[in-house]
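In this view, the complex is presented without one of its protein chains, the others remaining in place.
Letters A and B name the chains as they come in the text, with residue numbers starting at 1 for each one.
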Amino acid sequence: MSASPTITPGVTSGPGSDFSDVTGSDAALRRFLHGLPGVDQVGAEARAAALGTRSIKTTAKEFAIDLAIRMVDLTTLEGADTAGKVRALAAKAMLPDPADQTCPSTAAVCVYPDLVAVAKQTLGESGVHVAAVATAFPSGRAALDIKLADTRDAVEAGADEIDMVIDRGAFLSGHYRQVYDEIVAVREACGSAHLKVIFETGELQTYDNVRRASWLAMMAGAHFIKTSTGKVQPAATLPVTLVMLEAVRDFREATGRMVGVKPAGGIRTSKDAIKYLVMVNEVAGPDWLDPDWFRFGASTLLNDLLMQRTKMTTGRYSGPDYFTLD
Amino acid sequence: MSNRIDVRKTYKLYIGGAFPRSESGRSYEVLDPKGRFLANASLASRKDARDAVVAARKAFGGWSGRTSYNRAQVVYRIAEVLESRRAQLEQELRDSEGVSASKARDYVDLAVDRLVWYAGWADKLTQVVGNANPVAGPFFNLSTPEPSGVIAVIAPKGPLLGLVSVLAPVIVTGNTAVVVASEEHPLPAITLAEIMATADVPGGVVNILTGTRAELAPGLAAHMDVNGIDLTGIDDPALALSLEQAAADNLKRVRRPAAEDLLATPSLSRMTAFLETKTVWHPIGV
Partner (left out) sequence: MSTETTKTVFEYAPAPESRAVVDIKASYGLFVNGEHVEGRGTPFKTVNPATEEVLAEVAEADEADIDAAVKAARRAYEKVWGPMPGKERAKYLYRIARIIQERSRELAVLETIDNGKPIKESRDVDVPTVAAHFFYYAGWADKLEFSGYGTTPLGVAGQVIPWNFPLLMLAWKVAPALACGNTVVLKPAETTPLTALLFAEICQQADLPPGVVNIVTGAGRTGQALVSHPGVDKVAFTGSTDVGKAIARAVAGTDKKVTLELGGKAANIVFDDAPLDQAVEGIVNGIFFNQGHVCCAGSRLLVQESIADDLLARLKRRMSTLRVGDPLDKNTDIGAINSAEQLARIRELSAIGEAEGSERWSPACDLPTTGYWFPPTLFTGVSQAHRIAREEIFGPVLSVLTFRTPSEAVEKANNTPYGLSAGVWSDKGSLILKIAAELRAGVVWANTFNKFDPTSPFGGFKESGYGREGGRHGLEAYLKGADQ
């Protein structure tokens, strides 16, 4: 059974997905985005915490751990990344547990654009995708043509998925149209590659902003909306992800089109990952319980998932010495 | 020349800001302590009491919705006008109760001062009996007193100080009142009503019935649109018991009759007896 996510190039528009009347100007976008229902911080956080108390046992847990592994975008985004590091990571993505061939592979590896070719070479036709961060990641502070060139470069090198960052400065100063146009342009530069749009929710600060950014990105054609670069604290949190899951759920209600969600950064344990899956299941619905529609941007999470998996199959608790550090 | 004949006052009820006679067309003779005729007072009927409740209910929203500062000024204004008409009140006290001139002066002094004392509470009580509550969570939480609604007040015998002492604490917090005036000495109550009518007390905030406790109190105690009852003026324990039992039908707030020194500075209890504590929660977040 392949864990490969399927890509449907140029996801089709559903009914009611014509937003031209609200995307024409900053003012029109502002009217629309600020007309979305507000998010009460305390209520949203209480709901996320309540979902976190679900107790997942036995078969459900086995299922959840394998699903979580299949949803991992195994990530390295360091200045010190080398071809060797990326090859090792790619090998781990394809075969996370060399001692157990039944262990599924991850969804993707996620690297900087200049290392896409290396990753692609290692992954070949394994079905594990290459995702590249682009658009002057992580700050997004570059001219648009540089961001587009960055994107094209990654796609030409074989990236299946592009993780772009929005211009938070533009967003926070109310230049919604600029953010929107950039996403549209990057999506075009992606060609057949899938586009994930990173908000850097730690910089947007409020859940109202997260909801608005979610709709802005979805209207501009994002395939996925993603919380964070991993370079800013706080990165992904349960309540931020809750608000984004509500947004994709409501967007499908409105347009018929599904958009994926990717929390990234700060998810380190199986217990955390399972809380996210519970939330996906109960908020967006089981349709999103699929690597096509939900991903974890993570690095250390994978080893904890593997340790839990081993515990479930052997009945013993494992330790970090038994799993590779890549 | 002493040939001029007095123009006497007709003592009527005070309902909804107007001074109607009893709908029953009845009156009763009010005598002085020596048994001499003073005047005919309206003998209010159960129907008059019901009309008074309707008037009080109608006035409640507006009166309770006023600012505390405004209510303070209105009650203070009653004191001002009472002071300006003290000669008349002193005379009425002497006539009806037979008290000495100096005693009558004392009573009026105390009544005026008591109104002033209660007037000042209007915009302070919330600060004294309200609370900000430090709940264990990200919530703003505030408890404030609110008036219970329409309060029936069975006033004590003392025609002026007694009436002021039970009425002011009820209305200053925003309740409206239906008062059964002293059955024995009803005339000063109606004069006080005239004072209130000219002291910017909105119609219906205070309604004064003259008549018998035995006829009026049971209907008020059982009335489902009355929120509280002050039984101070009931000195018959059997009647007090039956009134409290009737009040249970809609869970009126009941102030039982109890010995009280009207000459001493009051506590807060006459006000808090007819207040509800409302607690409002709101999350604190961005």
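Quick note on the criterion: contacts are C-beta pairs under 8 Å (C-beta built on N, C-alpha and C of every residue); 3 or more make two chains touch, one makes a residue touch a chain.
The shown structure was predicted, so the numbers you read here are calculated from the model rather than taken from an experiment.
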Touching residue (missing chain; options A:46, A:83 or A:184): A:46
Residue, one of A:67, A:89, A:103 or A:216, that touches the chain absent here: A:67
Full-complex contact with the absent chain, from A:30, A:54, A:87 or A:311: A:54
Residues of chain B (touch criterion as defined above) contacting the omitted chain: 128-129, 131, 133-137, 139, 141, 143, 146, 148-149, 227, 237, 240-241, 244-245, 247-251, 253, 267-269, 276-283
Touch list for chain A against the chain that is not drawn: 1-3, 6, 37-40, 42-44, 46-47, 53-61, 63-64, 67, 70, 246, 277, 281-282, 286-287, 289-290, 292
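Keep in mind that, in the parts below, only the chains that are shown with their structure count from here on.
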Partner chain A, residues of chain B touching it in the complex: 137-139, 283-286
Chain B-facing residues of chain A, complex: 40-43, 45, 205-207
